[in-house]
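Here the complex is missing a single protein chain, while all its other protein chains stay put.
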Amino acid sequence: MTQQLLNGVFRGSIYALFALGYTLVFGILDILNLAHQAVFMLAAFVALALISALHLNLALASLLAVVAAGLIGVALERTAFRPLRGRADSRVSSLISSIAAATILESIALGVWGPDVTRFPLGVLPAPGQEVGIPSIQLVTIGVSIAMTALLTWMLQATRLGRQIRATAENPTAARVLGVNVDRAIAASFFISSALGGVGGVLFGLAFNASPDMGRSVQLKGLAVIVLGGMGSVPGAVLAGYALGLIEVFTVAQIGSSWSDAASFAVLFLVLLVRPRGLFGRSAARLA
Amino acid sequence: MSLDSLRDLWLTYQSAVGFAGIGALLALSVYTTLSCGQLSLANAGFMAIGAYTGALLTFHSSLPFPLVLAASALLPALVALPLGLPVLRLRGVFLAIATIGWGEVVRLCLVNWQFTNGALGLVAIPQRAGLPTIYLCLALVVFVLWRLRGSRAGYALEAIREDEPAARTMGIDTTAHKLAMFVLGAGVAGLAGGLEAHFSFMVAPSSYTFGRVVDMLAGAVVGGAATPAGPVLGAVFLTLLPELLREVSRISGLAPGALRLFVNGAILLLVILFLPNGMISLPAALRAWRRSRKARHAPVA
Partner (left out) sequence: MRPMSSPSLAALFLSLAALAGPAQAADQVVKIGASLSMTGAAAVYGATQKNGITLAVEDVNRSGMLPGVKLEAVVEDDGSSKEQAISVYQRFINQYKVAAIIGPTLSTMATAADPIAQMQHVPVVAVSNTAPTGITDIGDYVWRVSLTEKQVIPGAMKTAQAKLGFKTAGVLYGNDDVFTKAGWDVMKATLEQLGIKVLGTQTFAKMDRDFNPQLTSLLGQKPDVLVISALAENAASIVPQARQLGWKGPILGGNGFNSPSFIKNAGPSAEGVLVGTSWNSASADPVNEKFKAAMAARGFTADQFAAQAYTGVLVIAEAIKQQGGKAGREDVKAGLAKVKDLPTPLGKFSFLPNRDGQHEPAVQIVKDGKFQILH
C-alpha cells in the first residue's frame, strides 16, 4: 500500500509540474497553451542528446535542457501568440495556434530522433537491484516537484518579477499604467512555464524513456488537473495534480486499470458541471 | 493518355477522393459550432458513435442503407442534446476542454467494452457507401448549411459569434441556437462516421482520438469558417496534401511522416496568423492587399 501511495504521489508530481506550466500561461493570458506538451517532450530529447553526444552529466544536461525549454517557450509566445493578442477571437485562435505549434515541434522531434522510444543511457541513474524496492527516480521526482513548487511560489510572491507577473495576470491595462513592462512579464511567464514543463519532461524521460509522442498522454490528464485545481491557480495546479495522481493510482489498485483513465475524465466532467471554476480558480468559467 | 491509364489513375486515387469527401463532412461538423463562436472539439466522439451505430445496424439488422445512415446521424444528435445543455454554458476554453474530455470518454468506452469488440473494433463491414453516396450526403449538408446561413437563424448565429452577451440582450435565444448547432454538428459527424464505416471496411477506437478532431478543426480553419464552402475546401486540400507530399519526400529523402506533420502544422499556423478567414478568403485578401498597396503608392492629390 505504501508503494501505491508513493506511485500516486510520483505520478502526481509529474502532473503538477506539467499543470503549473498550463496554469501560469492561462493565468496571465487567459489562453490554453496546447504546445506545452511538445516543449515537455523536447526538453527530454535535448537532455538525452546532450548526455549521449556530449557526455555531459545528468545535472548539467538537465539544466541546459530546462533553459532550452524556457527559450522555446519564449519563441513560441513571440511567433504563435503575440500576433494574435489584439484579435477579438484571440482565445480560440490562440488555442488553434498552439495546436499548430505543437504539431510543428513534434514533427521536428520526429524528423531528428525518429519515431522510436529512446532510453536515457545507462549509468545516468542507479541501476535496479540496488534499490530497496523503491525506484529512486520516484523519490527524485517528488523532491524536485516540491522544490520547484516552492521556488515558483517564492518567486511569484517575493520577487519584483513575480509581482509584475501577478499584476499583469490581474489586469494587464492597469499593470501597464503602473509601469509594468507587460510584454516582458508575459515573456517571463512563458519562460518559466516552459522551463517547468521542461523539468517535468526530463524527469518523465528518465523515468519512462523519451519518444516524440510522450507528451500526448500527459497533456490530456493535465487538462483534468487544471480544471480540478482551477485555471490560473498555482496551489490549485499542484494540489489537483497530486489529487489526480492518487485518484488514478487507487482506481488501478481497487477497481482495475481499464478505468483509471476514465476516472480522470469523470473528475473533469464532474468539476465542469458542478463547479467549473475548480478548487481555487478565479476566472469565470461560465458566461454571465 | 490511354483510357486504361486514366482508369488506373482513377482507381488509384478513388479512396483518397472518398476520404476527402468524408473529411469535408467532418470539417463542416466543426464549422457548425464555429459559426456561432463555439469551439467544440467533441466531434470525434460523435463520429465514433455514428460509425459504430451504422456498423452494428448493418451486422444485426436488415435495414436498407439510407436508414442505416439516418440512424448514424440521429443517434449522436440525440446524445448531443443532453450533453450540450450543461456543456454549452461553459465559455471558450472550458467548452473546448469539456468536449476534448468527452471525446476521450467515448474512445475509452469503445476500447473497454466487449460489445463493441474493444481494440479490434468491428471488421468486415460491407462496402455500402461509395463515392456517389458520400458526395450526395456532402452536397445535402452543404445545401442545408448554406440555406441556414442566409436565413434569419443564420444572422442570429453570426450575432452570437460576434458578441454573445449583446446578442442575448437583443432577444436572441442564444442557448437554443448554440444547442441546435451543437446537435447539428453531432449529426453531421455521425453521418460522416457511418459513411466512413461503410467505405473503409472497419471501425476501431484508434480512429477517434484527439488527433482526429484536430484534423477536423484544421480543415475548417484552413479552409475558412465563414461559409460552408471554406471547410469543404480546407478538408479536401488537407486530405489530398499527403499524396503530394509523398512525392516531395521521395524526391527530397525527408521522412514522410515528419514532413506531413510539419506541413500540416505550418499551414495551420500560417493560416491562423496571416489568413484568419482561411484559404477561401485568399482572393479577397489579395485584392485588399493590392488595393492598399496602390493607395499607398498613389500620387498625392
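Going by the order they are written in, the chains are A and B; count residues from 1 in each one.
One rule holds for everything that comes next: a residue touches a chain if its C-beta (ideal position, glycine included) is under 8 Å from a C-beta of that chain, and two chains touch if they have at least 3 such contacts.
This one's a predicted model, so the numbers in the text were calculated from it and none came from an experiment.
S.K.: Thinking of the whole complex, not just what is shown, which of A:A16, A:L110 or A:A167 touches the missing chain?
M.R.: If we include the chain that is not displayed, A:L110 is the one touching it.
S.K.: With the missing chain put back, which residues of chain B would touch it? List them for me.
M.R.: Residues in contact with the chain left out: 8-9, 11-16, 19, 111-112, 118-121, 123-124, 127, 200-202, 204-207, 242-243, 246, 255-258, 260.
S.K.: Taking the full complex into account, what residues of chain A touch the chain not shown?
M.R.: 3-4, 7-8, 10-11, 14, 110, 114-119, 122, 127-129, 131-133, 135, 137-138, 204, 207-209, 211, 213-214, 216-217, 248-249, 252-253, 256-258, 260-261
In the analysis below, only the chains that are shown with their structure count from here on.
S.K.: Quick one: chain A and chain B, Cα centre-to-centre, how many Å?
M.R.: 30
S.K.: Which residues of chain A touch chain B in their complex?
M.R.: Interface residues on chain A, with respect to chain B: 26, 30-32, 80, 83-84, 87-89, 91-93, 95-97, 99-104, 106-108, 110-111, 114-115, 216, 220, 223-224, 227, 231, 258-259, 261-262, 265-266, 268-269, 272-273, 276, 284-288.
S.K.: Which bits of chain B are touching chain A when the two form their complex?
M.R.: 37, 39, 86-87, 89-94, 96-98, 100-102, 104-105, 108-109, 111-112, 162, 164-165, 210, 214, 217, 221, 254-255, 257-262, 264-266, 268-269, 272-273, 276
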